[in-house]
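Input: a single structure, listed below in structure tokens.
Omission of a single protein chain aside, the complex is shown with its protein chains in their original locations.
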Amino acid sequence: MAAISEPVVANAARAQLWRPLLHTSARYRMVVALLAAVTLWGLFAWGYQLKTGIGVAGIRRPVFWAIYLVNFVFWIGISHAGTLISAILRLTDAGWRKPVTRAAEAITVFALMIGGMFPIIHLGRAWLFYWLFPYPTERLLWPNFRSPLLWDVTAISTYLTGSTIYLFLPLIPDVAALARHTTGWRRRVYRALSVGWTGSDREWHALEFAMKLMAGIILAVAVSVHTVVAWDFSMSIAPMWHSSIFGPYFVAGAIFSGIAALLIAMAVIRRTLHLEAYLTEHHFNNLSKLLLLMSLLWFYFTVAENLTAWYGNEPKEMAVFGARVRGPFAPYFWAMVICNFVVPFVLLGIRRLRTIRTATIASVCVLIGMWLERYLIIVPTLSYGRLAATWGKYAPTWVEISISAATFTTMALLYLIFAKLFPIIAIWEFETEVMEVSSVS
Amino acid sequence: MFRCLAGLLIVCAAGAMCAEQPVAFPHDKHIKLGLACIDCHIGADLRDRATIPSVQKCMLCHAKLLRNDAEVKKVIGYADKGIEIPWVRVYGFSTDAHVKFRHEPHYRAGIACATCHGDVAKMSVAEPVVKHDMGTCLTCHRQRNGPQDCAACHY
Amino acid sequence: MSERTKHRWAMAIDLDRCTGCQACVAACHAENNLPLSDPESAAKGRAVHWIRVDRYYEGEFPEVKVKHMPVLCQQCDEAPCEPVCPVYATYQNAEGLNVQVYNRCVGTRYCGNNCPYSVRFFNWFDPVWPEPLQLQHNPDVSIRMGGVMEKCTFCIQRIKRAENDAKDEKRDVADGEIQPACAQSCPAEAMVFGDLNDPESKVSRMAGSGRSTRLLEELGTKPKVFYLQRGA
Amino acid sequence: MFLSAEFRAREQVVQAVRDLTAQGFVRDRLDLYSDEPVEMPAGVLPRRSYMSLGAVTGAVLLLLLTIGFVYFTQYNYPLVTGAMPIFSFWATGVIFYELTMLGAILTTFCWFLWESGVLRRKRRGPVPELKDGAILLRVECEGNQGETANRVLREAGAESVQELRA
Partner (left out) sequence: MDRRNFFKILSTVSAGAAATSCGTKRDALAPLLVPEHEIVPGVEQWHVAVCRECAAGCGVIARVMEGERTVERNGQKFRERVAAIKKLEGNPLDPVSGGRLCARGQAAVQGLYHPDRVRGPLKRTGARGEAKFAPVAWDEAIAGVVDKLKGRASDVLFLTAPEVSARTASIARFVQAIGAPAARTCSLQQPAGLPRYDLARARYVLGVGADFLGTWASPVYYMRQYGEFRQGRPGVRGHFVQADSRMSLTASNADEWVPIQPGSERAFLAAIGAVLRGENPKQEWLDACGVTEKRVRRIAEELKQSEAPLVIAADTEAALYVNGLLGNFNKPGGVFGVYASLGSAPQKGDVRGARVLLVDAGENPAYLAPGSLANVETIISFSPFLDDTAAQADWILPDHHALESDMAIEQPVSPKRSVAVGTAFVKPLYDTRAVEQTLADVAKKMSVAYAPVTPEEFAKPLLAEGESWEDVVRRGGVQADAQAGELKVPQALQVQPVERSPLVLQTYLSTQYYDGRAANLPWMQELPDPASSAMWDLPVEIDPKTASSLQIASGDRVGVESERGAIEVFAYVHPAAIPGVVSMAIGEGHAHFTRYASGRGANPLTVADAEKPMRVKISRIAGARGELAQFSPQDREQGPWGGR
């Protein structure tokens, strides 16, 4: 915690950060309505799938998993934006993180909620998902603790619990302040959420300590969560899945896509809430560098993963590798390489080109590229199994596309609502930061 | 989930309906007269399934006995029309349970009818007194060291 | 392995006898109430054949050879499908059968992904049979609902029936007494079913033959289906 | 009796705390209230925390509970699993790890609620109302200490000193 030389009355900043909480524009309503419409359509598609059967999706033998699981991995990856980044930055005490952390942590929680839904959506009998939990019945049935899917269940619930608390803790002083300055139902909600925060030094002290501890724990959990997600695949003996590199590969990919998501979220917040003074070039520059670093790391992993398969020349692996690199999946593969490596490398690697706008463009590319990466991990392997006679091809249906699209709108919707209820920048953490940063730049 | 609920409803409905059997058949009276369960429910000892006797079987005795009893008259009515009595099921597994239940191994193991069907000998109307669900089955299988392999019943 | 008991059911398929006629495929449909496909679902890769005959062409005309191989659930001892099921809907029973419990299945399809033989099939919808085709249904076999996995059971209903008959008569199940529908139908008698724990059984002898191999043996799945390669 | 003094600068607060401590006010009787965290120089108004210890304890506790749970269900649930054990350390290791972490997370959160005192607010007397940018120092006085405190606070530079009522 940076020292405060003297208490600052940051009324101006507070007013600006609180404005979106107190005033709702017509444009906001319109956007929310639009997003809600798509989300509802996705819910309808899901309802249709529940009623008719999972067969309304395009999955088939042998491609038993497809874009539902792609979305699952993708969103869990996005969720690393947050917590992981904010935790790393908090632990390394990087001062510039302060206006960024809340935005990142919120992404985590919402992305996890959405990602966590997909294993349920993709179930053949989704209404029986609770069978994955160990609860006693006289039927003496029990979940299988050795299944990676059960690891997922525990990992994601732990991560969701942890990241919610991690988001909530630094929110307490802000809601306490909001409770003091608002009236009506908002005041009651904020007061309830402030769990009796008084602003005493004991509280500040405990909060600081808890945040440090949580940052450490959440870091360990976040790494494990995406490793476990990777293990869903690499614990299997399917060609190109059974790879020891998958754990770190997925974690790196998750951080990569997480930073991209964060950059996009920040760019949008900066523009719509006019927070140019708080989210400065400096922040974007730093995050862009991080993104570039992750892009290089991702490229390294991708090369390592594919080169070994190619060199090993094992026929079953080569069938999948070939399908990806020069077979039916080649367009996606090369699009992925361009999106994840070429574009970020050019746009962010060349200093002159590195602006907020290019960083945002690169981030969008990275998100597309990372989605494709997951698609390319899941679908080709399943399409080209060990026995050539079982090969098959997959194409998604409107149900899968609707549900997938709805998750993006749900994310945006949750984010918008969150930004409407809580300050998206942690005011107490950063009030002095404004001055520090402006003196630096 | 929907099915479980539906199954539950069926069980409840069956319970509710047991009072409205087409003929008020008094099990207790027949047992007292010396009949055994498997005299009528043939197959319960040596076959997969126990059967419900045909109305012809009832008529073996009631062609002569108690012809004036109100309930017996109903039986005779069915027999004369040549149709079977539409009995309402009291016990049974729902098809969704995918249980391949066989009576015979249970008979071989010496399980009394009353273990699963209650003491019908004391009932004037058969009622579902023993819950036929996986808990009941498994509890007994565990106590008596019966097979607890899922595939013993579900396939 | 401690749980394994008296029997260990296995199958041997003599590829030199197999003609690829697919009588076994039809027999399986008749015995096991497999859901009917339709042209659209078949084109989507959703036709269900618990046993299939894989055919491969090798070489170019005129030196071209055809390979036929009936592939059914290999009932692996170290089945990759088993540990990944989160609810124990598929597991190894005491007689070495790789069992699928339909009621317990929630439909993660993980087992299907992890089966290197791709012999697991999923019920994408509740199955439908137009009246009166359902009259043909085998009452000994469950009609699977939508959302669950299914696969070859080694005709467990026939195994249970035979074991029960043997128990009634206070004797052991004789070799050859149990025949799954596929083996029963095979005109060339290419498929033999029996007990691996009985060293005298026909299947044990075939499994020990010099021609005996197993499919994708290198994966360490220890299948219980033995393929006898063509040749003397 | 509780006194609340309003300061505008951290140095003044530090001075006030030092003076009060010298006058025999123990640190448990002194509380700072502010909008933002106020960092004190080392040795001034130190607050001890056992949160890490708590987190570790919670983690170990849940780990043991989980191991026990998984291990004992093996015997209470005689599932036929084809000789696959329910309990297998490496395969269930992930679950142990995650639940260990969950234990740490939950204890940290609970510990925070306890240690920060938000749950014990009522017992700790009246709370001064926060003002933007102000640092409030609350002093709990016994008997005739009130005047001493008042004097010390004003000397340190307090803008105002008030008596707090519940």
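Observations
To keep things simple, chains are lettered A, B, C and D as they appear, and every chain counts its residues starting from 1.
In this text, a contact is a pair of C-beta atoms (placed from the backbone, for glycine too) under 8 Å apart; a residue touches a chain by one contact, two chains touch by 3 or more.
The shown structure was predicted, so the numbers you read here are calculated from the model rather than taken from an experiment.
Considering the entire complex, the omitted chain makes contact with A, B, C. Although one chain is not drawn, the whole complex shows that of C:Cys186, C:Ala207 or C:Val225 it is C:Cys186 that touches it. Among the residues C:Glu131, C:Glu200 or C:Glu218, only C:Glu131 touches the chain that is left out of the figure. Residues touching the missing chain, restricted to chain C, are 14, 16-17, 19-23, 25-27, 29-31, 36-39, 42-43, 47, 49, 52-58, 60-62, 64-66, 68, 130-139, 162, 174, 176-177, 179, 181, 184-190, 228, 231-232 (touch as defined at the top).
Along chain B, the points of touch with the absent chain fall at residues 10, 14, 17, 42-43, 47-54, 56-57, 83-84, 86-89, 92, 102. Within chain A, the residues in touch with the undisplayed chain are 310, 313, 315, 318-319, 322-323, 325-327, 384, 388-392.
Here is the rule we use: only the chains that are shown with their structure count from here on.
Averaged C-alpha coordinates give centres for chain A and chain B that are 58 Å from one another. In chain B, 142, 148-150 are the positions where the chain touches two or more neighbouring chains simultaneously. For chain C, residues touching at least two other chains, in rising order: 83, 88, 91, 93-94, 104. A complete topology is adopted by the chain contact network, contact being made between every pair of chains.
Taken together, the chain C residues at the contact with chain D in this complex read 1-4, 82-83, 88, 91-94, 98. The touching residues of chain C, when paired with chain A in their complex, are 41, 44-46, 52, 54-56, 71, 80, 83-88, 104-110, 112-114, 116-118, 120-126, 146-149, 215-216, 219.
Interface of chain A with chain D (complex): residues 1, 3-11, 134, 140-142, 144-146, 148, 150-151, 154-155, 157-158, 161-162, 165, 169, 173, 177, 180, 195-210, 213-214, 217-218, 220-221, 224, 228, 231, 428, 431-432.
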